[in-house]
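Here the complex is missing a single protein chain, while all its other protein chains stay put.
And now, chain A:
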Amino acid sequence: MQAGKMTPFIKTGAIWAFVVLELIFFSVAGEFLSLSDKPFMDLDNMLLLLKQSAPIGIIAMGMTIIMINGNIDLSVGAIFALAAVILLDSMSWAIFAGLGDWVIPVSWALALLTGVVLGAVNGLIVWKTGVDAFIVTLGSMLGFRGLVFMYNGENPTSELNWTLVDFAEAQFLGLHTATWFLAAVTLVIWYVMTRTVHGRNAYAIGNNREAAVNAGIRVGPHMMINFMIIGFLAALSAVVFYSESGSVNPNDGQLYELWVITAVVLGGTKLTGGAGSIIGTLGGVLAIQLLRKGLGHIGADTETVNLVIGLILIAVLFLDRQLNLKGKEELKT
């Protein structure tokens, strides 16, 4: 019994230990290797790190629910891009011309709605056809990306609204707007997963779908809601990011699904479903961002980041399996 309680704790702890390790490593190595005089643990640098974690982090929270459910969503990068295009394009639509700056909340709502609708499409197909979520979202990853390109060809969609940029660049209590969004999303999803029936059901379905059905949980609608949540979060991530940058390329968000899944798996969520935590995912997101920033800080090529992250992902998978095998052996004896 104790092993069962301890293992998740060790796993959530492990990713945070890794985060601390990275901080120490890059601080020390930075002393010798960095070209700049600034220490790695500089307050501004850390605040920037949190801000840069937001786009991946916000989506990763949704992916955690999806993966605890035993599903996966490969289309988040495409949803991110389409929501961004809608956000920036809708600001210059003629029907909103008279709104002035009130166009901002309208465009935000439209972008978020896009995300929810695309998520609902994924969820509905998974529910009604019974096709595996991997295939469904693999397909919609192509399809949604196609919609992005059909919208505006290969041209970037741009719209700079200074009120919006000021809002996105603002710092409240020291933290950037994007960081606040990440914090809020983390808090809300954490609450949902640990304190509500919906969260409990998510774990139950991921653990044993048959048993969940027998216990009277309506699996289909539950999964569809989760796909709508991740669609919403992918759009929210786009809203936060592009409010500041003001220009989106049709290829933006490509490979986001890989970064997000890497973060979630690093955070200890099982691909098979039934296990995982939001706090762990937050650790995974920070670990990846630290690695990206840290490698740059010590003067490594940005190219090595991909190499290192890929290998770390595999190493974590290996360690995780060893831990699990050990746990099982302990239970047997």
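We take it that a residue touches a chain if its C-beta (ideal position, glycine included) is under 8 Å from a C-beta of that chain, and two chains touch if they have at least 3 such contacts; residues count from 1.
Simple rule for what comes next: contacts and distances are computed from a predicted model.
S.K.: If you look up the hidden chain in UniProt, what protein name do you find among "Anti-sigma factor antagonist", "L-lactate dehydrogenase complex protein LldF", "ABC transporter permease" or "Spermidine/putrescine import ATP-binding protein PotA"?
M.R.: The UniProt record for the chain left out of view names it "ABC transporter permease".
S.K.: For the full complex, which residue in A:23, A:99, A:225 or A:305 touches the chain that was left out?
M.R.: For the chain that is not drawn, the touching residue is A:305.
S.K.: Using the definition of touch stated at the top, determine which of A:213, A:298 or A:323 touches the missing chain.
M.R.: A:213
S.K.: Contacts of chain A with the missing chain: which residues?
M.R.: 125, 127-132, 134-136, 138-147, 149-150, 153, 213, 217-220, 223, 254, 258, 261-262, 265, 271, 301, 303-314, 317-318, 321
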